[in-house]
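Note that one protein chain is taken out, while the other chains of the complex remain in position.
Letters A and B mark the chains in the order given here, with residues in each chain numbered from 1 onward.
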Amino acid sequence: MNLAEFFHMGGYAFYVWTAYALAVIVLALNIVVPLRRKSALLERLARSVKQSNKRP
Amino acid sequence: MWLFFHKLASPKHFYRIAGKLIPWLGGLTLILFLAGLYLGLIVAPPDYQQGESYRIMFVHVPSAWMSLFIYVFMAALSAIGLIWNIKLADVMASSSAALGAWFTFLALATGSLWGKPMWGAWWVWDARLTSELILLFLYLGYIALVSAIEDKRTAARAGGVLILVGVVNIPIIHYSVEWWNTLHQGPTVTRLDKPSIHLSMLLPLLIMALAFQLYYFTVVLMRARVEVLERERRSGWVQELFPDGSLERADVMHQQHSSPVDLP
Partner (left out) sequence: MTPRRRRMLWVGLVLAGVSLAAFLALTAFQKNLLYFYTPSQVAAGEAPRGYPFRVGGLVVQGSVQRQSDSLTVRFTVTDGAASVPVVYTGLLPDLFREGQGIISIGQIDGGGIFEATEVLAKHDENYMPPEVADALKKSGQTLPTNYGDYRK
C-alpha cells in the first residue's frame, strides 16, 4: 500500500480521517484538562500553605 | 484483602497509589493505541462490502462500548456511595461523568460519519441511535445536577439517584437492534454463536477497545486525584505535601511535570 492510497482511503478519506481526528482531539483534550486543573490547584494550595506558615 | 480496600478508600492512600498507577496505565494505553492503529489502519484488509470506510469502526465501536461501560460503572459507584457512604466512590463517579459524555459524543459523531457514506444518512431516528442520544442527555443532566448543588454529599446523592434511574436505558441501547426494526445492524462481536467478523479485523477492534478502557482508567484516576486533593485541601496530609509552601515535595508525590514555580 502506498502513502497516497493510504490517505485516500478508497474515496472515504473525509469520513475516515474526520472520525479519527475527532477521536484524537477528544482524547487529547481529556488528558490536558485534568493536568491543567491539577497544576492550578497545586499552585493555589502552595500559596495558601505559605501564607498560613507566615503567620506564626 | 478487606483491609487493602479499606486503605485504598482513604483519600491519602488513594492519592498515593493512583499517582503510582497512572504512569504505568498511561504507558500501556499508549502502546495499545499504537498497536491498534497500526493493525486497524494499515494491516487490516478492506471490507468486502464497505471497502475502507469500515475502519471508522475501530474508533466508533470502542467509544460506544465505553459510553455503556462508564455508565454502568458509575451506577455501581453511585450505589456504593449511597449505601456505604464511601466518599471515594462519589469522587470516582463524578470524575467519570465527563468522560462518559465525551465517549457518547464520539460514538454518535463517528457513527454519523460512518452512516453518511454507507446508509446514505447522517442521522436517523431509529431505536439504537435515539437511545444512545438519550444516554448523552443522561450524562449531561448528571453533570449539570452535580455542579449545581454546592454541598458535595447532597450533589453525589442527587446525581447517584439520577444515574440509577437512567440505568433502564442501558439494556434498551444494547438490545434495541434485536427488539425492533432498526437501520443500525445487529451485534457483531457479542453474538452468542460466533463473532461474524474476520480475525484480521476483530484483533485491532479488541486492541482498540482495550486501549480505550485503559485510557479511561488512566484519565479517571487523574481527575479523581485532583478532586481528592481539592476536597481534602484543609486536612493534614495535604498540608504536609507542602512543607515550606513549596511545590517540590508535592511534585515528587505526583510524579508529573513540574508546575510553574513562582515561589522562592
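Everything that follows uses one rule, which is that a residue touches a chain if its C-beta (ideal position, glycine included) is under 8 Å from a C-beta of that chain, and two chains touch if they have at least 3 such contacts.
All of these numbers come straight from a predicted model, not from anything done at the bench.
Asker: Over the full complex, note down every shown chain the hidden chain is touching.
Answerer: The omitted chain makes contact with B across the full complex.
Asker: Among B:Ser10, B:Thr188, B:Gln213 or B:Gln239, choose the residue that contacts the chain missing from this document, as touch is defined above.
Answerer: Of these options, the touching residue for the absent chain is B:Thr188.
Asker: May I ask which residue of B:Ile17, B:Met118 or B:Leu164 touches the chain that does not appear here?
Answerer: Checking the options B:Ile17, B:Met118 or B:Leu164, the one contacting the hidden chain is B:Met118.
Asker: One chain is left out of this view; which of B:Tyr15, B:Phe33 or B:Tyr54 touches it in the full complex?
Answerer: Hidden-chain contact among the options goes to B:Tyr54.
Asker: Among B:Ser10, B:Thr130, B:Gln213 or B:Gln239, which one is in touch with the chain left out?
Answerer: Hidden-chain contact among the options goes to B:Thr130.
Asker: For review purposes, identify every residue of chain B that touches the missing chain, sorted by number.
Answerer: Chain B touches the chain not shown through residues 45-50, 53-54, 57, 117-121, 124-127, 130-131, 133-134, 137-138, 140-141, 144-145, 147-150, 179-183, 185-188, 191, 196-198, 200-201.
Everything that follows uses one rule, which is that only the chains that are shown with their structure count from here on.
Asker: In angstrom, rounded to a whole number, how far apart do the mean CA points of chain A and chain B lie?
Answerer: Here the centre of chain B sits 15 Å away from the centre of chain A.
Asker: For chain A, which residues count as touching chain B in their complex?
Answerer: Touch list, chain A to chain B: 1, 6, 9-12, 15-16, 18-20, 22-23, 26-27, 29-31, 34-35, 37-39, 41-43, 45-51, 53.
Asker: Flag every residue of chain B that touches chain A in the complex, lowest number first.
Answerer: These residues of chain B touch chain A: 41-42, 46, 51-53, 55-56, 59-60, 63, 98-99, 102, 105-106, 109-110, 113-114, 116-117, 215, 219, 222-223, 225-226, 229-230, 233, 238-239, 241-242, 244-247, 250-251, 254, 256-257, 259-260, 262-263.
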